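With one protein chain withheld, the remaining protein chains of the complex are depicted in position.
== chain A ==
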Amino acid sequence: MAQRYNSGLGWADVTPKAGWLNRRHLMMTMGAALAASPALAATGPYSTDEAPNSLEDITSYNNFYEFGFDKTDPAAHAGKLTTSPWAVEVDGLVDRPGSYDLVDLLKGLPVEERIYRFRCVEAWSMVIPWNGVQLSHVLDRVGVQPGAKFVQFTSLARPEEMPGVKAGLLDWPYREGLRMDEAMHPLTLLATGIYGEPMPNQNGAPIRLVVPWKYGFKSAKSLVKITLTDRMPYTTWNALQPKEYGFYANVNPEVDHPRWSQASERRIGAGLFASRVDTQKFNGYGDLVADLYKEQDLARDY
């Protein structure tokens, strides 16, 4: 019963929009004491009670290479992205393959609020209040066949609206993947919004993956295709630099990126004095997901 995690309250009930838009400003003028106590209600067992980043933080600091390499490129260029109509193709080992209109794909499924830590492979992190549906519910709806072992996610690659695609910055379209047990895990979300608002374009509108115990690049944005398959799928960063980016990409302070340490991370959002905190294994979700990997050597399956 996923419904029980939905309190029925939205962000508007606890924080006025102007309040969270201005949180940054308030923090700067009134000092850090305020930052520690924003009026936020934790919703359900999967959400953290850490203070979420402001909408400004979340929407102006993005890695979305379809719009360029710089963190500010997505906010600058994603405005042109057409997100309606939006179809998601579901194919491979499913009972009901086809091209689904986004509205139909999600109709009737419980939209939940999940406040997750988000840890980038570049060693920075944020706390983000997502809205979305569990991926498992969508997969149940399309009917996963017994032979399916993995899920591949394909992002939009539309050169006329995406300068980074046009410039060929990576091998487009962006693709990511999960093992079936990871995909079915209740933490794994298909997010459609942030702070109760529709997903901002620069964050992967209109629908994106969120896998909070893995590095951010696993959480593919602007999904146009979900493929059920019996073999480990092609994933973009893994194909580009296999020694640096593994298929699993679980957050793990014990397994460094070959070029930089993953021992700690800088929490974005407190300005000049954003604190550096120790990185937690599985990004702090170990009690919920560590079992998935108990047979594996995580230094090898990075």
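What we mean here is this: a residue touches a chain if its C-beta (ideal position, glycine included) is under 8 Å from a C-beta of that chain, and two chains touch if they have at least 3 such contacts; residues count from 1.
Here is the rule we go by: contacts and distances are computed from a predicted model.
K.L.:
For the chain omitted from this view, which of "Urea carboxylase", "Protein-methionine-sulfoxide reductase heme-binding subunit MsrQ", "ABC transporter" or "HprK-related kinase A" is its UniProt protein name?
P.N.:
From the choices "Urea carboxylase", "Protein-methionine-sulfoxide reductase heme-binding subunit MsrQ", "ABC transporter" or "HprK-related kinase A", the unshown chain carries the UniProt name "Protein-methionine-sulfoxide reductase heme-binding subunit MsrQ".
K.L.:
Which of these, A:R158, A:R266 or A:K281, touches the one chain of the complex that we don't see?
P.N.:
That would be A:R266, which touches the missing chain.
K.L.:
In the full complex, which of A:K71, A:R179 or A:K281 touches the chain missing from this view?
P.N.:
Touches the omitted chain: A:K71.
K.L.:
Which of these, A:S99, A:Q145, A:S275 or A:Q296, touches the one chain of the complex that we don't see?
P.N.:
A:S275
K.L.:
Check each of A:E50, A:E122 or A:D301 against the chain that is not shown and name the one that touches it.
P.N.:
With A:E50, A:E122 or A:D301 as choices, the missing chain is touched by A:E122.
K.L.:
Under the stated touch rule, tell me which residues of chain A contact the chain that is not displayed.
P.N.:
Its contact residues with the unshown chain are 24, 28, 53, 56-57, 60-61, 65, 69, 71-72, 122, 124, 169-170, 240, 256, 259-261, 263-264, 266, 268-269, 271-276.
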